[in-house]
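Only one protein chain is missing from this complex, and each of the others stays in its spot.
Labels run A, B and C following the written order; every chain starts at residue 1.
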Amino acid sequence: MTVAAHFEIEYLQYLGPDGKPVAELPQAFRDPATVLPLFKQMLYVRTFDDKAIRLQRTGKLGTYAACLGHEATHVGIGASMQPQDVFAPSYREYGAQFMRGVRPREVLMYWGGDERGNDFAGPKNDYPWCVPIATQMLMAAGAALSFKLRKQERVAVASCGDGGSSKTDFYAALNSAGAYTLPLVLCVVNNGWAISVPRKAQTGAQTLAQKGLAGGLACLQVDGNDLIAVLEGMRRAMTRARSGQGGSVIEFLTYRLHDHTTADDARRYRGEDEVKAAWTREPMLRLRTWLTAAGLWDEAREKAWLEECARLVDIEINAYLETKVQPVEAMFDYLYGDPPPELLAQRAAAIALEKRNG
Amino acid sequence: MTVAAHFEIEYLQYLGPDGKPVAELPQAFRDPATVLPLFKQMLYVRTFDDKAIRLQRTGKLGTYAACLGHEATHVGIGASMQPQDVFAPSYREYGAQFMRGVRPREVLMYWGGDERGNDFAGPKNDYPWCVPIATQMLMAAGAALSFKLRKQERVAVASCGDGGSSKTDFYAALNSAGAYTLPLVLCVVNNGWAISVPRKAQTGAQTLAQKGLAGGLACLQVDGNDLIAVLEGMRRAMTRARSGQGGSVIEFLTYRLHDHTTADDARRYRGEDEVKAAWTREPMLRLRTWLTAAGLWDEAREKAWLEECARLVDIEINAYLETKVQPVEAMFDYLYGDPPPELLAQRAAAIALEKRNG
Amino acid sequence: MAEQASAAPAAPAAITLIEAITQALAYELRHDERVLVLGEDVGVNGGVFRATAGLSATFGPERILDTPLDETSIAGLTVGMASQGLRPVAEAQFDGFMYPMVDFIICHAARMRYRTRGRLTCPMVLRVPWGGGIRAPEHHSEANESIFTNVPGLRVVMPSSPARAYGLLLAAIRDPDPVIYMEPKRIYRQYKEVVPDDGEALPLDVCYVLRDGSDITLVTWGAQVKETLEAAEALAKDGISAEVIDVATLTPLDFPTIAESVAKTGRCVIVHEAAKTAGFGAEIAARLAEECMYDLLAPVERVTGYDTHIPLFRLEMKYLPSVERIVAAARRAVAAG
Partner (left out) sequence: MAEQASAAPAAPAAITLIEAITQALAYELRHDERVLVLGEDVGVNGGVFRATAGLSATFGPERILDTPLDETSIAGLTVGMASQGLRPVAEAQFDGFMYPMVDFIICHAARMRYRTRGRLTCPMVLRVPWGGGIRAPEHHSEANESIFTNVPGLRVVMPSSPARAYGLLLAAIRDPDPVIYMEPKRIYRQYKEVVPDDGEALPLDVCYVLRDGSDITLVTWGAQVKETLEAAEALAKDGISAEVIDVATLTPLDFPTIAESVAKTGRCVIVHEAAKTAGFGAEIAARLAEECMYDLLAPVERVTGYDTHIPLFRLEMKYLPSVERIVAAARRAVAAG
């Protein structure tokens, strides 16, 4: 048999669910002290998530997509990027976005039905939340191409879900990444479900990571609940991208512990057992155990930090709640850089109507 | 290193360019007598192709996409299918289509600007030529899904080019094939060029066959100039599909010996040397040598057969040339099964205008 | 066959528009084995709006297919199945996710019959929850019917009541050609009415006169039927008698029904959610300018979404045509001539 090509997909895991190392820890993330701030960040994200869900339940927010269970993957992705890089999220990667300077109030504004949530005060070139599944992956390929053409040392990082990895735009992104050798990292956050459709119904592929082979990219499967594995996987892909070697697909294996969004009821389609089992592998647990064993964490410190998180999140929530609705003309004011006369006439009419109605 | 998955892409070649076996011939195609009719068919296809190009050059045909160099792949694909199967071609697989009963006059009518070319007298369920690149691959996946749902022992076979393998529809087809375990064979006819864009600019993947891994399909790379390799590759994929094991991607390595179409001038973008070298690997040569060595072919037989081919093709050309233009109402008559009144009014107006103009 | 899929009970309960859709799907799945449903989350989950609730349990996963998350695939698989003899009813989860389907709809569905001179056809339905006003996230509120109305070979249908939802969906599934069936999600659960599960289809190509009037014709479709009827009510209080027409099937358009009404009233206000410029209202106004000019006593008016994107939900109701805007336009028209 003549072999035209052969491939291996590597799997990365360092901390097992019980918090014990299952492999030699990578050099860069061996010291628990370096990892500690990220663990704290994960707790902050979870506090935010929890409060956002409650806000929705009390009618003060629109539909909200929780990130419960994704904290290691999201925070790990955000932590691996440089400020000059560009991040293109889907709609639940708050953990990554907070690391880049997106403010929680912006998340709330977006889900609260206010476009100003997308006008990030922080990362000016990052993409806003992207509802049309996986289109952000291809947009990020375009961003990466712009970096390459301008010879900038920047990397575009994009993430989508397991469902998103079925989308043609995802394939277009990896095809482009390979064809142009782009500084692009395509993160597939495989949380087991795309609303009600399980991972196995999306594709016949054994791993989602191997989809990168279709474009000749580097492929990696990572335990997405293991922050250290996430960081190491990202480190390899970012290094590769930044040094001009091209794109990667990383599949992060994690689990969506919440409903798809607050508009969803996952009990319709998935069993309690699966969710229960997933809670034993969730990302906080193992890190907490490991950091506690290293003497860097304990219950008291957790309690104090969670209180601080709550305080910080409440500031953001209040800022959101105090934000006034945009004036009616806002729907006209950002459409064109050079607005046509008729649009201005419609704008005037809308303002007049608004005034008439008090 | 933990390995999540590994893969090998097999390459098939049996007859080398010099007509000598390079590997043990597969059981089914060992006997030159079984292969002889297909060689004759390849010669027939080349005769047709040659005459069609001339027809275009003399203004009697519109733009025409030649199949020069693709004969082994095309005829081999057609020969591997059963009548109940469905074929979804791009726009140059006449060799496959003739095997299925499409008539040369239909090819000519299509390229001659007459929709009736798509109303095949032969294979009633086969798809017409498909100009929007690679969409036929996904349509064929839908056909395959219909076979599976109705528990019919039928296979859908579709083919596109190397360029087509970059198209999102191709990826969608392989994703669907894997997700639903479809009886689908996706043939990628890699002829080196997509108009002016060389294969290497399409993707960073080492082989086009490996794209199938993205959907968990069987993948095979085949010497598309070696009829026996084509037949064996197809046999495996068809068997797999028909027995419910799912889809395959086969990459056929061949070469486009002609311009992209008669509207193209390949000298703008590719060197003479490359074309010259490709002629030494073209598909007729090796088969002729092999069949001659087996005592089944010689110059006299070739001469006689080519004369017969010319005669047969001329009958088709004449049938085409004698076909009258459709009446003006044809543009209204096939739009809806149940045409709306206003369309009928437009139809009447168009007929009246036509009458007025004689 | 499971209980819930059997024949309609003697005294049917009143149902909502979306329940009427489910009822029509179930009816046709029962009576035509070529019919099947496919889309994202249409299976066990019953669809994000519950349009396919219970169908998977009744008809099984080979008739109610969850698809991988790709609209291109849904469109392509649907065209492939339809052209091989099945009658697929595909769902796009929301209006804003329909765009990747445009290529297959235009290049293949709309011309399968035309291209092959009738050898292959494409009897399919694409169901799409349509329009704004439900406080949904971005891309979940779009009125994009005009993407399809200039495409020959399609039918574009939009019901606005439970009964019409049922009858038009049956007609759409039975139609020998592709139908885009847009569902005004804002009125999915607006009210209930009794819709006998008798398998009676309603005609496509017919505009429905919902209210008779003599002073002005209000033409609309989809969710705006609600505001338009309310506007007619408000106008009646002023002594203005408004006729209300639900276009229902946008293309091919039943213009004679509109023309007849305008011949009587002499005035016309067209109401739609989509942005004004080149929205489908333009076609109706154009036809009036071509064919009814001598009947018109006043300029035609269009009350529509503004020429901008529908805002996120804090502002969206300010984008959609309101009863107030419709009434004002009607008053202007009545005052004009």
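Keep this in mind: a contact is a pair of C-beta atoms (placed from the backbone, for glycine too) under 8 Å apart; a residue touches a chain by one contact, two chains touch by 3 or more.
Remember, it's a predicted structure, so these values are computed and weren't measured experimentally.
Partner chains of the missing chain, restricted to those shown and counted over the full complex, are A, B, C.
The residue touching the chain not shown here, chosen from A:E71, A:E115 or A:E251, is A:E115. When you scan C:G46, C:P68 or C:G96 for touch with the missing chain, the hit is C:G96. Seen across the whole complex, the unshown chain contacts chain A at 86, 115-116, 118-120, 124-125, 127-128, 132, 135, 138-147, 149-150, 156, 168-169, 172-173, 175-176, 179, 330, 334-338, 340-343. Interface residues of chain B facing the missing partner chain: 62-63, 91, 110-115, 129, 131-134, 163-164, 166-168, 194-197, 201-203, 263-264, 268-269, 325-326, 328, 330-332, 335, 342-343, 346, 350, 353-354, 357.
Counting the whole complex, the residues of chain C in touch with the unshown chain are 72, 96, 99-100, 102-103, 106-107, 110-111, 114-115, 138-139, 144, 146-147, 149-153, 251-253, 274-275, 277-286, 288-291, 293-294, 296, 298-302, 307-309.
To be clear about the criterion, only the chains that are shown with their structure count from here on.
Measuring from the averaged C-alpha position of chain B to that of chain C gives a distance of 40 Å. Between the CA-based centres of chain A and chain B the separation comes to 43 Å, rounded to the whole angstrom.
The residues of chain B that reach two or more other chains are 168-169, 172, 175, 179, listed in rising order. Residue positions of chain C touching 2 or more other chains: 68, 70, 72-73.
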